[in-house]
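Attaching a single structure in structure tokens format; questions to follow.
A protein chain is absent from this complex, but the other protein chains hold their places.
Each chain carries a letter (A and B) given by its place in the written order, and its residues are counted from 1.
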Amino acid sequence: MDLREILQTGVGGLSIGAVYALVALGFSIVYRTIGLVNFGHGDVLMVGAFLMVTFFVNSHLAFPLALVIAVALTATMGFGFERVLRPLERKDLDLMLIGTIGFGIALEGAAVLIWGSEGQAMPTPINDTPINLAGVTVRSYDVLVLVLAAAVVVGLYLFLERAKAGTAMQAAAMDHEAATAMGIDVARCNGRAFAIGAGIAAVAGALVGPRLYVSAGMGAAVGVKGFAAAILGGFGNIPGAIVGGLALGLIEAYASGSRGSYSDVITFVVFTAVIMLRPSGLLGERTVSRP
Amino acid sequence: MSEKRVYRWTATAVVLLVVSSLVAACGRESGGGGASSSEGKKTLRVALIGPQSGQLASLGDWDYKGVTLAANEINDKGGAGGLKIEITRMDDQGDPTTGGNLARKAVSQKFDVVFGSSSSTISLAMLPILTGAKIPQVTSGQADALTQQKSQYIFLDSPTSTTYDATLAEYVVGKLGKKKIAMITNNGAYGAGEHDAFLAQLKKRGVKPVADKVIPPDQKEMSGPLSQIRTAKPDALFIGAEEVQSGLIAKQARSLGIDATIVEGAPAGTPQYRETAGDEAAEGTIVSSPYLSNDLNEQTRAFAAAYKEAYGETAELHGAKAYDGLQLVAKAVASLDGKVSGEAIAQAMHDISYDGLLGHFDYNDVGVGLSQTHIGVIKNGEVEAVEDAG
Partner (left out) sequence: MTLLRRLAGAGAVVVLLAVPYGVTYYGIHIANLVLIFIMLAVGLSLVLGYAGQVNLAQAAFFGMGAYASAVLTVKVGLGYWAAFPLSVIAAGLLGVLVGLPSLRVQSHYLGIVTLGLAVAFSAILVNASFTGQAVGLPGLPVPPLGPVDLSDEYNYYYLLLAAAGLLFALARLMVTTELGRRFQAMRDDALAAAHMGVEVPAYRMVAFVIAACYAGVAGALYAGLIRYVSPDTFSLAIMFLLLAMVIVGGRDNIYGAALGATVLLIVREQFVDLQKYQQVAYGLLIVGMVVAAPEGLAGLVGRVWIRVKRAIPGARVTPAEAERALGEAEVSGLGVDDGIAARAPLALVQDERQPDGVPALEVDGVSKRFKGLTALDDVTLSVAAGAIHGIVGPNGSGKTTLFNIATGVYGPTSGEVRAYGDRVSGRAAYRICDRGVARTFQALRLFRSLTVRENVMVALDRARPTSLWRYVLAPWTFRRRERALKARADELLERFRLSRVADFRATNLPYGQQRLVEIARAMATGPRVLLLDEPAAGLSSAEMNDLRELVTRIRDSGITVVLIEHNMGLVMTLCDRVTVFASGRVLAEGTPEHVTRDPEVIETYLGDADLLATGDGRP
């Protein structure tokens, strides 16, 4: 590949990487605060994307308004989902695994019932004009996605560190009992945490819809890569989710550029190698306390 | 509910479910309805086996809509040779093993005809079972492997990849004179078939592609291979992928500044491609398809209107294929004059010919009924037919 191709591929990698980063963020935040590894997360993203389609495409609402509604609805659902999945929190991984997978399957089935099995295309909210930077093309929508993703990350970080509800959430994660002793309603914190994770998934789904095509099956594909990205960066680690997502996107893009059909092989072998060298991920894991 | 009660309720529910499933499983085995003798036979039992879940669900959906529309129309006119068509839908979940199971189920339950599946690999899995039981199988798949099984019981309701790509190559290389052709295909069954067929056609015309990129079917970000294609400065870009991925490729290619003419087989003729690619990127795409649009002639217009009325959606290739498939079966059965059996139906399908939405059907020994496609070009969001490339 010549330089132009390398740079162009890199740009593409970062753009899909931002998607993975947002998905990874959702995984990590839920794990870090309530100790739940939610394998149905990709399907929550799918629900958010479909809601976006309903409000932005079918009802022709303005993009920001539709986004807010979709996120709010998904977050509210998330609060309810947490109630259902509560018995799985902090339990053994394989129980969590299969429980949340079953949950994801049910979501996918429900999506087909509501929106049909065909799926729908979503247009970009802004004109996706390519910006030409020294021979390398950057799509303007991708820039918007990166900006919004960054805003989500900053917002989340501020919430966790500065807002009372956020620090309460962190406290509940670190020590269940002590937090309760302090008067923190742990159950509500957990519900909020899941709602936030769901909200982030909805943002990811909404942003990613125009790029991926919205269908009931979109969650599964993005979910596996997003989860890998979260682990790669360090599970539960917020900056780690971003780093992991972007890194995975880049690895995938370059693998695709060099040995196209084997891109999945290369991506996952590289991933395995990195994890074996640094088992806690690139930036280290932030776990929750376990009984 | 306290945890213990939830626990007990679930346990009871599970036990009931298991017991009822086992009972149902045993009960279902006895014959499963439908007289097997030709005497007193009132219905033509058709099993529609296709994906209702998973990635291929939309294909299964289109098949269902096309087949059901045809069945209703035929039944309204008195049925196929006097027999009422009864469609039983089964979900193969996009899994060849399940497809195989369902084929065996269809055999056990003595269906007359099987429609399935939308995917070539699942159709291949079912083929030996249905052929072994002498049940005619109409498939929406188009992989060449299906025709290589030398079965008298397999019937493709569309042309093979070779046909699609021969017509396409003839037009693109022959008529348009494109010499620098880049290829991007996926390595799924359809994409791989397209890759090999188109490459063979290019070879026949002495053309070597300037780029030949293969990607996995679920890849969404194609900057890597596309930027290399951009460097090769092609004047035509051949895509071999399903509807959605094709649209994504077209969109991304255009935004990278690749202005080569996009050429493709059937998927580019569908509304899904146009929606995913966006009108700008889809504009000018050259399509090789036997069913270019709903507006081709009186027959297609009537079909599209009926489809819209029944389902509220715009008809396209896949629904039309399935519709033609069932019409063919009905015509074959009607020609039998009462002595209906799997063997007889299959023989009849080889004997008759039929002018369907996709063209003139005339089945050869290996299950291919259509040997022609047409060339169209996308203009202003619609596919317009172009003079045939001979």
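Just so we're on the same page, a contact is a pair of C-beta atoms (placed from the backbone, for glycine too) under 8 Å apart; a residue touches a chain by one contact, two chains touch by 3 or more.
Keep in mind it's a predicted model, so treat the numbers as computed, not measured.
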item	value
Touch criterion as defined above, residue of A:Val23, A:Val47, A:Val136 or A:Ala228 at the omitted chain	A:Ala228
Touch with the omitted chain, as defined above, among B:Pro128, B:Gly338 or B:Gly381	B:Pro128
Where the missing chain touches chain A, by residue	37, 84-85, 87-88, 91, 93-95, 97-99, 101-110, 112-113, 220, 224, 227-228, 231, 235, 261-265, 267-269, 271-272, 275-276, 279
Those residues of chain B which, in the complete complex, touch the missing chain	3, 6-7, 9-11, 13-14, 17-18, 21-22, 24-26, 29-30, 52-54, 89-91, 93-98, 100-102, 104-105, 107-109, 119-122, 124-125, 127-128, 143, 145, 149, 187-189, 191-193, 214, 216
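The definition used in the following text is that only the chains that are shown with their structure count from here on.
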item	value
Residues of chain A that touch chain B when the two form their complex	1-2, 4-5, 8-9, 11-13, 15-16, 87, 108-109, 112, 116-121, 123, 128, 130, 132, 137, 139, 211-213, 215-217, 221, 249, 252-258, 260-261, 263-264
Chain B - residues contacting chain A, complex	3, 52-55, 57-58, 60-61, 187, 213-216, 218-228, 230-231, 244, 247-248, 255-257, 272, 275-276, 278
